[in-house]
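Read the structure below first, then the notes.
Note that one protein chain of the assembly has been removed; the remaining protein chains are unaltered in position.
Right, chain A next:
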């Protein structure tokens, strides 16, 4: 079996625990001075690449390569990926404030994939900021290779990938040839923490900087954001003291049972 290089997508997003605020001009979410981290699904993607290397026969997984697209600060999330155990990284840099839509990101990944020829590409199932859930699928389409989405288990043998995917109502098992794109669900694994020695080692690992222009990728936005607003607030509710009072309210006030 040939050696499989793995390409992993990493997005820098506002940390999942932060309560976001819409900016005063209602054009975007406030990102200045807000804690950012790796998109949680991408952490799972890196972890799975590492686990594949650990559980498959020695030498069957080659390089684990992380790729992030975005402003200069994306280097921070790439360093985290390297500290978790990725071997090297690409940073496709755009100026601060540039919005990269999933289609543009998929094209960047397509261009890098054509240089790197990964046998497997692992991406998160969605980024928790734009919640699009598109990039992995678009990439598989651009490369014309199979895709497994929202996976909670993967296995590779004889150059075939078997994935258990989370679907509405249950699970679905699919088998496909490599190369393929996999997008991760929360249940795939529990990502490891980077240890201090590994964080130090990660500083020496290479991050190759590229631009969309160098990759010949057009990143013009296709969607124009007209406004960003907070959702309507729910009105304050009431506290009930007993099951009887609750049932009474549900029957006679809300009339829902």
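By definition in this document, a contact is a pair of C-beta atoms (placed from the backbone, for glycine too) under 8 Å apart; a residue touches a chain by one contact, two chains touch by 3 or more; residues count from 1.
Going forward, contacts and distances are computed from a predicted model.
Taking the options "Probable electron transfer flavoprotein subunit alpha", "Ribosomal RNA-processing protein 43", "3-methyl-2-oxobutanoate dehydrogenase (2-methylpropanoyl-transferring)" or "MIP18 family protein CG7949" in turn, only "Probable electron transfer flavoprotein subunit alpha" matches the UniProt protein name of the chain that is not displayed.
Considering the whole complex, the residue from A:32, A:196 or A:257 that touches the absent chain is A:257. Taking the complete complex into account, A:170 is the one of A:97, A:170 or A:206 that touches the chain left out.
Of the candidate positions A:60, A:134 or A:211, contact with the unshown chain belongs to A:134. Chain A meets the missing chain through residues 14, 16-17, 19-20, 22, 29, 101-103, 106-107, 125-126, 128-142, 145-150, 152, 162, 165-177, 180, 185-187, 216-218, 220-231, 234, 237-244, 246-247, 249-250, 254, 256-257.
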